[in-house]
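Sharing a structure here in structure tokens format.
A single protein chain has been omitted; all remaining protein chains appear in their positions.
Labels A and B are assigned to the chains in the order they are written; within every chain, residues are numbered from 1.
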Amino acid sequence: MSETRLDPASGGGGSVAGGVGSPGRAQIPERTLRGDRWWVQPVIIVTLLVLWLLYALVRTSMQRYYFVETYHYLTPFYSPCVTASCVPDARHLGTWMGELPPLVPYAFFLLPILLGFRLTCYYYRKAYYRSFWLSPPACAVAEPHARYTGETRFPLILQNVHRYFFYAALVVSGMNTLDAFDGFHGKDGGIGMGLGTLIMLVNAGFLWLYTASCHSCRHLIGGRLKHFSRHPVRYRAWTVVSRLNTRHMQLAWTTLATLMVTDAYIALVASGAVTDLRFFN
Amino acid sequence: MAADLEHFEYDVVIVGAGGAGLRAAIAAREAGLRTAIICKSLFGKAHTVMAEGGIAASMGNVNSNDSWQVHFRDTMRGGKFLNSWRMAELHAKEAPDRVWELETYGALFDRTPDGRISQRNFGGHEYPRLAHVGDRTGLELIRTLQQKIVSLQQDDERETGDPESRLKVFAEVTITDLLQDPSGAIAGAFGYWRESGRFVRFNAPAVVLATGGIGKSFKVTSNSWEYTGDGHALALRAGSTLVNMEFIQFHPTGMVWPPSVKGILVTESVRGDGGVLKNSEGKRFMFDYVPDVFRGQYAETEEEGDRWYTDPDTNKRPPELLPRDEVARAINSEVKAGRGSPHGGVFLDIASRRPPEEILKKLPSMHHQFKELADVDITKEAMEVGPTCHYVMGGVEVDPDTAAAAGVPGLFAAGEVSGGMHGSNRLGGNSLSDLLVFGARAGTGAAAYVLALGDRRPDVDQAVVDAAAAAALAPFEEEGGENPYTLHQEMQQTMNDLVGIIRTAAEIERALERLEDLKARAEHLTVEGHRQFNPGWHLALDLRNMLAVSECVARAALLRQESRGGHTRDDYPTMDPHWRGRNLICSADGDGIVVREQPMPSMRGDLLALFDTGELAKYLTPDELAAVPAPATPTDGSGS
Partner (left out) sequence: MSYDARFRVWRGDADGGELVDYTVEVNEGEVVLDIIHRLQATQSGDLAVRWNCKAGKCGSCSAEVNGMPRLLCMTRMSTFTETETVTVTPLRAFPVIRDLVTDVSFNYAKARQIPAFAPPDLAPGEYRMQQVDVERSQEFRKCIECFLCQDTCHVVRDHESNKEAFAGPRFLIRAAELDMHPLDAREDRADFARDEQGIGMCNITKCCTEVCPEHIKITDNAIIPMKERVVGRHYDPLVWLGTKIGLRKR
């Protein structure tokens, strides 16, 4: 996937010369004969991902409205809050280091894991290779690159570290779960529950599902075996993960949504724009 | 013309790349001979992929009572005792080894709980006997053999540096003529590349015909375009003979709707796994059609039939699992009596009898086929099915042990193109095993023949080659002749209407008149375009094969005055022991076709002893019965 060279001869901006226009193949000038609206999907994906990233950028750089002190709601974008920069109650996992320099995101060592897990995720790879890199923009639509080496070279060969991000993502899901438990905090300091707690729980739940449905997880838990029959427990686990895995794409998008909703809700409550709907205490 | 001709030298040329051809090629190559495989289409696309049910072999994995003797008995019963008993014996004995061998090539059959090859029930088989992979067993067979051939080529590449040094596949080549020396011995084969239209000549002392069947002579057929009777016609023109061409199996359950897929097969496993046939009144009509020879072997009530699926040892099987010819005739009668489905078939219902998950698990490709081709969900509604031309029992008359074709040294035949093995009717599952058993035997037989020849290889006159080329080009010479597509359609209609599932002397005679007329018109065909991948030209050349074979079918059908297996005469509705002992032999006579009677060799005593006398009495003449030697052995269920 190195070296992009647009071929001016093909007008529409696609290099077909080394591909569908190669000598010997049926000579058809169009880069695709698809008449359906194949470009809709890449456009939607680009739009949604860009909007989400902008939102995340804005929110992480705000460095406020990330914690609701009364109910101990901590947004996932600032979790875990373990530096002296965080408000004290948000540090329910402890204070591991001193104040951060300005502009460094509070969750600076966890955000790369979150991003890395998703960047190397087999589903997101498909989504951004198609939509951002147009390689290919849609099935049977010629891509604009003159050369293509896939994931065989640096940097894309690094996609192979996905399973390490998976291990790390387990930790992330764990922390988000702890945050959700911490969100059972009532006005009077005892146990309480509100809509925010529920949202955090749902978010943590979907994060677990997304993480467990990962292709690397599927491989590690049982897919790598040659004989399922000799490992009945792992085989059962593999069948469960396999079923989840067929929903990996849906879970990938659902978790983007739940992350954003959780953060937005906590920001709104923390800023005082809305009042949390309390179920009890 | 010489510049136009490619030339190859081989020891054995296999014409046909289905199960029989590929297995023959493996055998010939393993005997150390240089072998060419000729495919009419691409490698791995042969009609064998369509086989769904399984491979019959008495491995006894599911019911250990099974043995080659029981398989032999079932085969003879299915063929109504007209089988070449020696072929049926070899087939039953060797099928298990041929199946196990496939596992060493990498085949992955469905398994029993203890890890063996699973076997399923099928019409006419006393025990669960069909090794299978879901309902795509034919695909597994062809892919396995294809991959074994590739693996042999890899061996050759390691040894000689050239993967094609001893085994080469010629894809998309059609053979139009066999080349013979003046004595009639095989010297090679002549054909053309479909792709370029260029001619190709193979010099080889042995040719194995494995070209499959003749279904494209009929309008409603489950067969693909390749099934134009090429091997049958090549053998006839070379001076060999065809046996029992009147026996054509109409598979009882072909799709009848939509029109584009009319004839495409619905596997018998649907019935083996619980599907039942119903008429427009919702009645399971098969109980009314159990013929006398099978009475006592099939359930008489729906309750008993239904119990059989879970407890086959103490119950009799439902009559939906009668041999194919019986079921086809029953469906035909129901439709004629006005109790058919909207599109002229009957209903095959599994939806109301099995849960959707089970149907999906056991019949995935049937579900897929109906969903994609007919927009019918077989887990929710019944299928509409009717008889379709499926298989020709007749074929090249061969020596059972070596598969050598009668009368032509160096010519061999295996698989559907050969005759005798299945008698008057083939059991489901016996085709794939036939391909493997006799494919291997043909390859070995051809190899032995070539090795025995040594350096004394037959040679062919240049004039013979030139004549073959001229004949192939004839359709381009003619101007203002007929369109081969039109002629083909007329021939299919004729065969379907007049020499179809139910026949009478008057209709067959009319068919013969029309065939004569078509033959004359086929002398003057015109094709447009040029020689490069020209389907019109290809059809024009195939047409003469189909016409010759159709004439054999019609003439034999006229001569055999009885109804037996895949040959039903309305004017002679019963089985006649006199005809049981007679084969009808078809040969070419100038431009015409002649058919003569030929007595069959008597069955060996030890094989006869596998049947009880009561059963033999249904098939043999009183004289033959009197000559039966030993008393029948105590049966293990043959008459139950």
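The working rule: contacts are C-beta pairs under 8 Å (C-beta built on N, C-alpha and C of every residue); 3 or more make two chains touch, one makes a residue touch a chain.
Note that this is a predicted model, so its numbers are computed, not measured.
K.L.:
Just to verify: which one of B:R353, B:H368 or B:R510 makes contact with the chain not shown?
P.N.:
B:H368
K.L.:
Taking the entire complex into account, which one of A:Y66, A:Y106, A:Y129 or A:Y210 touches the absent chain?
P.N.:
A:Y129
K.L.:
Kindly note down the residues of chain A that lie in touch with the hidden chain.
P.N.:
Touch set of chain A with respect to the missing chain: 1, 15-16, 18-20, 22, 24-28, 32-36, 122, 125-126, 129-130, 135-136, 139-143, 145, 147-152, 156-157, 160-163, 215-216, 218-220, 223-224, 226-229, 235, 245-246.
K.L.:
Touching the absent chain: which residues on chain B qualify?
P.N.:
Chain B touches the missing chain through residues 41-45, 47, 49-50, 59, 96-97, 100-101, 103-106, 108-111, 113-116, 118, 133-134, 136, 139-140, 143, 147-148, 150-151, 153-154, 163, 171, 195, 224-226, 257-261, 264-265, 365, 368-369, 372-375, 483-486, 527-530, 532-537.
Keep this in mind: only the chains that are shown with their structure count from here on.
K.L.:
Calculate how many whole Å lie between the centre of chain A and the centre of chain B, each centre taken as the average of the chain's C-alpha atoms.
P.N.:
Centre separation, chain A to chain B: 57 Å.
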